[in-house]
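Entry: subunit A
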Amino acid sequence: MPDNIIPMLGVVTAIRIDTPDIKTFRVEAVDGGKCFEHMPGQCAMISVPGVGEAMFSITSSPTVKDYQEFSVKKCGCVTEWLHHMDVGQQITIRGPYGRPFPVDTELKGKDLLFIAGGVGLAPLHSVINYVLDNRTDYGAVDIVYGSRSKEDLLDLPEIQSVWADPASKMNVHLTIDREQDGWDGHVGFVPNFVKELDYKPDRTVLVCGPPIMIKFVLEALTEMGFVKTQVYTTMELRMKCGVGKCGRCNIGDKYVCKDGPVFRFDELDELPAEY
Partner candidate 1 sequence: MQKIGVFVCWCGSNIAATVDVKAVAQALKNEAGVVFSTDYQYMCSENGQAMIRQAIKEHQLTGIVVCSCSPRMHEATFRKTAVSAGLNPYMVEIANIREQCSWIHKDIAEGTEKAIVLARAAVAKLHKNAPLTAGTSPVTKRALVIGGGIAGIQTALDVADAGFEVDIVEKSPTIGGRMAQLDKTFPTLDCSACILTPKMVEAAQHEKINIISYAELESLSGFVGNFTATIRKKARFIDEDKCSGCGVCTEKCPSRKGLDEFNMKLNKRGAVYIPFAQAIPNVAVIDAEQCLHFRTGKCGLCQKNCSAGAIDFEQKDQLIERKYGAIVVATGFKPIDASAFNEYAYNDSPDVVTSLEFERIMNAAGPTKGQLIRPSDLKHPHEIVVIQCVGSRCTEDKEKGKPYCSKICCMYTAKHAMLVREKYPDVKVHVFYIDARTPGKNFDEFYRRAVEQYDVDYIKGMVGKVAVEGDKLHVQGSDLLNGEQVHINADMVVLATAIEPDPTARSLGTMLTASMDTNDFFTEAHPKLRPVESPPAGIFLSGVAQGPKDIPETVAQAGAAAAKVIGLLCKNELTCNACVAQTNEAICNGCSQCEKVCPYGAITYEDKEIRSPEFRGIRRIATVNEAICQGCGACTVTCPSGAMDLKGFTNSQIMSEVDAICR
Partner candidate 2 sequence: MSMNQEWTPKIVAFCCNWCSYAGADLAGSGRMNYPANVKIIRIPCSCRLNPMFVLRAFQRGADGVILCGCHPGDCHYSTGNYYARRRMTVLFSLLDYMGIERGRTRVEWVSAAEGAKFAATMNDFVKTITELGENKKLGDLRCKK
């Protein structure tokens, strides 16, 4: 059966409400197990027939054996529909698409710094858990994560109970944009927080979040002595086919769906700033 256009069936086996506008869906194949294998940073096309098809990054780590998870922010008709569905609903899914984070090559053995804002944690979530499951392959791991408010922090229970657990040997730094009752953590924007944390420029950085945050994080990192070859991010553009044929998601001569979504910043520098 042709597999790059024709989707396969998935069934939603669990739904978690993360924030007021983000839900995480657990998807399994109809007969149980994962629909396909993937690597951290890769995406999948999920569709609701009659409503539409949209690309989502796979939030769960490849090391999870039985299912895949997707954290979805409500912002269009497909996501709207997904937010309204119940457990047991079938959806269609195809993938995995794109180039993953180089977890088994360039990132291996490195000291890592994850910087995320809002729903931007979703693509990094997969990498972080992958790193956690292969903890000895990597050096120091720091996670800087910020959101508008406490309620908008994705995966907070997991962050606090797993990532922040000393056994994980990861440093987690959370921040929210504005003061809030019941929050005694850091307050301030992510880029400034990164500067305050004053990392040495020997880390490999994975950053994901709203474009404006990425811009300022990049400026902050440059100020701190980081160079672009150290910094990875993921891109998001309108996609349809997922295989570099429909002609929609290119940045210059690269297709986000095929050559991305993970890019190193020095690679982006050689491409038109059309994103």
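What we mean here is this: a residue touches a chain if its C-beta (ideal position, glycine included) is under 8 Å from a C-beta of that chain, and two chains touch if they have at least 3 such contacts; residues count from 1.
Criterion applied: all candidates are chains of the complex that A comes from, given by their letters.
Since the structure is predicted, the reported quantities are computational estimates derived from the model, not experimental observations.
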Touch-positive candidate for subunit A in this complex, from 1 or 2: 1
Touching residues on subunit A, where the partner in the complex is candidate 1: 81, 84-85
